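With one protein chain withheld, the remaining protein chains of the complex are depicted in position.
Right after this comes chain A.
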Amino acid sequence: MTASLTIEDLHFAYPDGREVLHGVDLTVGEGERVALLGPNGAGKTTLVLHINGILHAGSGSGAGTVDVAGLTVNPADRAGIAEIRRRVGIVFQDPDDQLFMPTVAEDVGFGPANLGLKGEELKQRVDEALAAVGMTEHRDQVPHHLSFGQRRRVAVATVLAMRPEILVLDEPSSNLDPASRRELADILRALPVTVLMVTHDLPYALELCPRSVILDGGRIAADGKTADLLGDAHLMRGHRLELPFGFDPAFAAARLPST
């Protein structure tokens, strides 16, 4: 199995001196679905923004390397960064931040158009991405008029249209009603891409990601099977992670479709 993402000894401190990452090491294999767990302020968002080179050693002070499918993130290399941003599709938490074009189809086409696609090819990418999230019939609608769950799905489509190597989702289940949550899970499970999912929603992590890593204090504190991590009460408590009331990870894990 080749690695979609390799992070080695990543350190980072913001210009105001706030140190966030203290040597993160993480490897995600091709096609894997990994949940990135951790309490607020653990550095999850900072880590995510390093993966596509929006943050880098130069934007604060840091060290270490990030490698996406064999290409090292190097902010000095403009063409390289453009390719990295194609390979890493980030779905941000608030779909209203991500969807800014007047219609759904135009928004989905924004990324591929930045890659230089035009005409029929562009249209095909848009159709394909919208079909993957089941939003084809809404292509000409205004994003504002969609439901929250639909907007989240369109946000996923906007990065799928770039045919990413790895899909990074920031809190994909937040603000979704249970039905939209399940629909999104079905969509994500069917996608043939590597997924890194940042979330506080532990049942969702268990449902979707066979493997989880816990980021705390700027380091990877634990890395293993999601069911094992969630089942380790001592570990969980140590990193301010709590399961919802009445949720039994062992029971839920046994009911997963297949692992």
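Throughout what follows, a contact is a pair of C-beta atoms (placed from the backbone, for glycine too) under 8 Å apart; a residue touches a chain by one contact, two chains touch by 3 or more; residues count from 1.
Here is the rule we use: contacts and distances are computed from a predicted model.
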item: Which of "Transketolase subunit B", "NADH-quinone oxidoreductase subunit H", "Cobalt/nickel transport system permease protein" or "Monoamine oxidase" matches, in UniProt, the chain that is not displayed; value: "Cobalt/nickel transport system permease protein"
item: Residue touching the undisplayed chain, where the options are A:Gly70, A:Pro102, A:Gly224 or A:Gly238; value: A:Pro102
item: Residues in chain A touching the chain absent from view; value: 49, 52, 54, 82, 85-86, 88-90, 92, 94, 96-103, 105-106, 109-111, 113-115, 118-119, 122, 140-144, 158-159, 162
